[in-house]
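Following this message is one structure expressed as structure tokens.
Here the complex is missing one protein chain, while the rest keep their positions.
Up next is chain A:
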């Protein structure tokens, strides 16, 4: 294979770094808004998904499957281009991005929460019932904290994916990191330097969260009923790496 010689010009990165940071700010802003909204909305959707009332359960299931089984890009385009045709209201790119990403993440988050809710032993819920806690109090104090704790790795993983998936909003002209990087790259003809920098910026944010996720997973394994530490994510990913078990 022939390697083409290439003269790197990192000045284009330094001179445009403030613009990239601005784009990163928009990316983080969208990510945080979507995470908060999804966390709030996922709880009722998960509860609806477990409802004894068929119609309620079907509505929740239909919503979840619709957003899990269609590409996020299509969902983004649909909200940005198709919804205004239906409603007659033009939705700005940023709002469209938040709506589509929230709807998408809520569907996945609701399934994670449902799985966590169902993993709480029935006896623990019945114990709450016997102590005359109301249905909401049982959900609020017994089920949600345990479901969140148990599903934390999944939820964090979904959030990391969301952070990366926000790059898609560049396709509907939202000035996020990806949009800004593309713009600078097309202006400067220095795609390699700019896109590499953009990738590094995504990595710098996502990697610590990934490490935290790994640590949480390790702690959860160490706190298992057997009390024995299982293999953690890092040591599975990096053969030979020995990670000290949490005290």
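For this structure, a couple of remarks:
Assume contacts are C-beta pairs under 8 Å (C-beta built on N, C-alpha and C of every residue); 3 or more make two chains touch, one makes a residue touch a chain; residues count from 1.
Simple rule for what comes next: contacts and distances are computed from a predicted model.
Matching "Carbon monoxide dehydrogenase", "Oxidoreductase", "Sulfate adenylyltransferase subunit 2" or "ATP-binding cassette domain-containing protein" against the UniProt entry of the left-out chain gives the name "ATP-binding cassette domain-containing protein".
Between the chain not shown and the residues A:7, A:54 or A:123, the one that touches is A:123. With the whole complex as reference, residues 121, 123-124, 126-134, 137, 141-142, 145-146, 149, 223 of chain A touch the missing chain.
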